[in-house]
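A quick write-up on the structure given underneath.
Omission of a single protein chain aside, the complex is shown with its protein chains in their original locations.
Every chain is named by a letter (A, B and C) in the order it is written, and numbering of its residues begins at 1.
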Amino acid sequence: MGNNFGTLFRISTWGESHGGSVGVVIDGCPPGLSLIEEDIQVELDRRRPGQSDITTPRNEPDRVEILSGVYDGLTLGTPIAMNVRNKDARSSAYSEMKLAYRPSHADFTYDAKYGRRMAEGGGRSSARETIGRVAAGAVARKILKEAANIEIVAFVESIQDIRIPESVIDIDRESVEATAVRCPHPETAKAMIERIKQVRSEGDSIGGTIGCNVVGLPAGLGEPVFDRLEADLAKAMLSLPATKGFEVGSGFSGTSLRGSEHNDIFENRDGQIRTRTNQAGGVLGGISSGESLWFRTAFKPTATILREQETVTSSGEPTTLIGKGRHDACVLPRAVPIVEAMTALVLVDHWMRNAAQNDTFKFGK
Amino acid sequence: MGNNFGTLFRISTWGESHGGSVGVVIDGCPPGLSLIEEDIQVELDRRRPGQSDITTPRNEPDRVEILSGVYDGLTLGTPIAMNVRNKDARSSAYSEMKLAYRPSHADFTYDAKYGRRMAEGGGRSSARETIGRVAAGAVARKILKEAANIEIVAFVESIQDIRIPESVIDIDRESVEATAVRCPHPETAKAMIERIKQVRSEGDSIGGTIGCNVVGLPAGLGEPVFDRLEADLAKAMLSLPATKGFEVGSGFSGTSLRGSEHNDIFENRDGQIRTRTNQAGGVLGGISSGESLWFRTAFKPTATILREQETVTSSGEPTTLIGKGRHDACVLPRAVPIVEAMTALVLVDHWMRNAAQNDTFKFGK
Amino acid sequence: MGNNFGTLFRISTWGESHGGSVGVVIDGCPPGLSLIEEDIQVELDRRRPGQSDITTPRNEPDRVEILSGVYDGLTLGTPIAMNVRNKDARSSAYSEMKLAYRPSHADFTYDAKYGRRMAEGGGRSSARETIGRVAAGAVARKILKEAANIEIVAFVESIQDIRIPESVIDIDRESVEATAVRCPHPETAKAMIERIKQVRSEGDSIGGTIGCNVVGLPAGLGEPVFDRLEADLAKAMLSLPATKGFEVGSGFSGTSLRGSEHNDIFENRDGQIRTRTNQAGGVLGGISSGESLWFRTAFKPTATILREQETVTSSGEPTTLIGKGRHDACVLPRAVPIVEAMTALVLVDHWMRNAAQNDTFKFGK
Partner (left out) sequence: MGNNFGTLFRISTWGESHGGSVGVVIDGCPPGLSLIEEDIQVELDRRRPGQSDITTPRNEPDRVEILSGVYDGLTLGTPIAMNVRNKDARSSAYSEMKLAYRPSHADFTYDAKYGRRMAEGGGRSSARETIGRVAAGAVARKILKEAANIEIVAFVESIQDIRIPESVIDIDRESVEATAVRCPHPETAKAMIERIKQVRSEGDSIGGTIGCNVVGLPAGLGEPVFDRLEADLAKAMLSLPATKGFEVGSGFSGTSLRGSEHNDIFENRDGQIRTRTNQAGGVLGGISSGESLWFRTAFKPTATILREQETVTSSGEPTTLIGKGRHDACVLPRAVPIVEAMTALVLVDHWMRNAAQNDTFKFGK
């Protein structure tokens, strides 16, 4: 259970690392959208391993195949299934993992829950699982872009204590993609890359935060009271591997302010009702306000490290384990397109939900 | 839409502040649970206004009536509807609000979404909406307590910069309830209460963070990949009024650590597989690990302040507005039972989901 | 579980016969619809007992109260909760039922499932449960009527072997309501009424079929492949107490025809693509075709009869039981508004679902 996401633009994902394939099916995609495999591939390429010298050197092509739902280059309104074959990679790198639980991985909890697991590569708990999300998210992004020119831009905001200056506000896809670390501020990016390389050389790992801005969103999206826009975004982010926190707008730091400092004053700007500041982060009462949506997600340091760690076997015997294989010392650069994908999925779904209730029957309008 | 929560232990809430009533119906409650109105009332009393000298002086009894689903003091397995009548409170305090948008409230976004709203008391966007959650949560707590002796304890961890020392670890319901501010550390509680009174006397407001610990949870709850336990908790918390952030375990501060510092080492403790530390916060790969579950939620300063603020009317005319009525300068003490209620709802639902897949048909067990 | 219905126009019902109340909450109702309690009451009055001399002489007023979601006579877009108090009716008529299982009632299966039940009046398995459906259906009908002038007309088509002639095609609400039995053909109605009275006088009961026509439905409603319009209608009908069958269009009798006889030929009628016949019943491939929707539901004879029947107690001891209390010898006249209500709920939900996918983003339109 728990492998589907969304209410109207609904996705179901499948696949284990080192299994046959990973994929996704979208149910509810609007018909008539132009869609080719390259639309998907461009986002998968941003996620794939081996894309730069600070990511894992594993080099997987991750080629997507659209299995259904598209005809003559246009979506049909029927389910769009997309599949990515895993390379045959049943290396011996994982043989110890069948016995020993990797610290801060999900080996133990999968065993506790299901009574079994695919040990190789983490199976379903591997970050390869996110391929399906990115593929579906690419479709959602295209809808938002073509229907309403909405831009979703995520970026690496901090790695450990290295943080992009608050003064940096011009963040777009080009500036993000300009560096291997996907931080749009070149000097900060440089420091981050150095840190990643240094930590990797020590066989260790690090984490950080990813920021995300959405520009162009209309007011009115989000369903009070449980399916607030920020609630569904929080769920989307915390559903990603290695995430430990989420904040929208002023977030945790806003708790130090007083109401008189924190409140966003309404004003009439060029005939539109806008707020002078945006501590809210673009949502009021769970509904988008028409201001930019902005939020932040915390990623823990990668659990796999190339150092010896104590642990126990599945039968509880003490043992030690050294991470092998080729891993990211810092997952954040590759997580940027994943954050964007999940954001797009939430937004399209909420757009459709809002329209269903408020635009279908137009009483008193 | 968006007024129901949960998959198997499913609740639907209703009601506007200053409307007829607020309430909830639970679908999926196990049969045979002993349940009387007092089980619900005790939690509503922790949430109700007027309970202490640091909450709003509005004094509403908020008496619950069980409308269905209970017979001879036991649940039937059928829907349990519970209703709380609103006191007749159509005061003139809100007459201006029909015209002017209160800053950082949801007046504007409700209008943008639905084309109308109940202005008095915020209507559906009022925190009175949480009464239904607390009532349903009281049932969920009772299930967890009686079936598995699970204790959920939330507490006010910080108000502005006043924060409970990290050394405080003995936190139970008694120590939390011992102070009006629901902070289990008496000295910190005293400072918090003084701060709240001072800020209130200045017509201003403040926010803070609420921590929550769950003790006794077995390993195995949480549904990868989208319905991870922490993902559903994040959604539950961000669905609460005035929340801006969520973190589980090491959260944002964990992003400054290295993997070698952050990883929780497995060990065999008294024949059980446990972790030496619990940076994870009780979840690995979205599944409970058997360690204590702990997380934190950020609440912004109350939007209503008793000071003049600039704003605009619904037609965009500049105006000013002064908060009237009786409001909490700090919502956190009353939010503690709400956080606990949402946590209980998530846990019961996940318990049932996990059992459905893994305990119904026992292949290879 | 299982007490909610619909995806976007979603209802949750509650209540036991002889419990505190029965009711419903609607989540997803469009805002701006004019709605007063009388809109609901008129449909409840068609369902209530004691309305004519062929229904049970129990005389319950079944007054509805709207608890939320309506303000100044217009829906807010927030949940609409509606409640109907049960009269205090804990008569001794049901004391034997605590011990003995009534034949063809759900006493035994409720015990088997939940381990307990409310014996009085059948508890949740009583047809009083349908009050919530009729209340919600009244809102759905109003939406369809006001937004698109769609008319849903159900009628008693047959009682035992007494059947309305096929030549009767002018069926509208007036002709249906003109007789106590809700059969629009006066002579047939007269025969039905006589039969009901005769059977009642013998302490026995009878069943029959209810037909339902929907005029004015546009093409395009229904979601292939699982949520076909006829599939959701079939579910809606078979979810009603005492129903045993459903057929749409030619139904079972169509299985005797050949394709060349059964196929509905397309033609251009006044610039519109229509079918010459309508064996399909208004649906093709699960999607409404723009022709009239018509279907039929079978109701078994009322299980409660005023004759001695053999049965067993909950512990398996043989005993006998005679139906007491005041029951309908034939439920069909009162079931007509219930069939209409469920139909309206299905149609509004599908209207919103279709619009969400196909009208929200208009690619290539």
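By our rule, contacts are C-beta pairs under 8 Å (C-beta built on N, C-alpha and C of every residue); 3 or more make two chains touch, one makes a residue touch a chain.
These numbers were taken from a predicted model, which means no experiment stands behind them.
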Residue, one of C:Arg47, C:Arg124, C:Arg182 or C:Arg334, that touches the chain absent here: C:Arg124
Residue among C:Tyr110, C:Phe155 or C:Trp351 touching the omitted chain: C:Tyr110
Option touching the unshown chain, where C:Asn86, C:Thr188 or C:Ser250 are the choices: C:Ser250
Listed residues A:Ser52, A:Thr78, A:Ser253 or A:Ser292, member touching the removed chain: A:Thr78
Touching residues (missing chain, whole complex) on subunit C: 1-5, 13, 101, 103-106, 108-110, 112-116, 124-125, 129, 158-161, 199, 204-209, 219-228, 230-239, 241, 243-252, 254-268, 271-273, 275, 279-281, 283-290, 298-305, 307, 309-312, 316-318, 353-354, 356-358, 364-365
Residues belonging to subunit B that touch the chain removed from view: 7-8, 28-34, 74-75, 77-78, 143, 146-147, 224, 351-353, 355-365
Interface residues of subunit A (partner: the chain not displayed): 1-4, 8, 10, 12-16, 19-23, 25, 27-28, 31-32, 65-69, 71, 74, 76-81, 83, 113-118, 123-124
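Keep this in mind: only the chains that are shown with their structure count from here on.
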Rotation, 0 to 180 degrees and nearest 5, that superposes subunit B on copy subunit C via CA atoms: 180
Interface numbering overlap (same over half, different under half) for subunit A and subunit C: same
Chain centre separation (subunit A, subunit B; CA means) in Å: 26
Rounded Å distance, subunit B centre to subunit C centre (Cα mean): 39
Chain centre separation (subunit A, subunit C; CA means) in Å: 45
Residue list for subunit A, restricted to those that touch at least two other chains: 224, 353, 356-358, 364-365
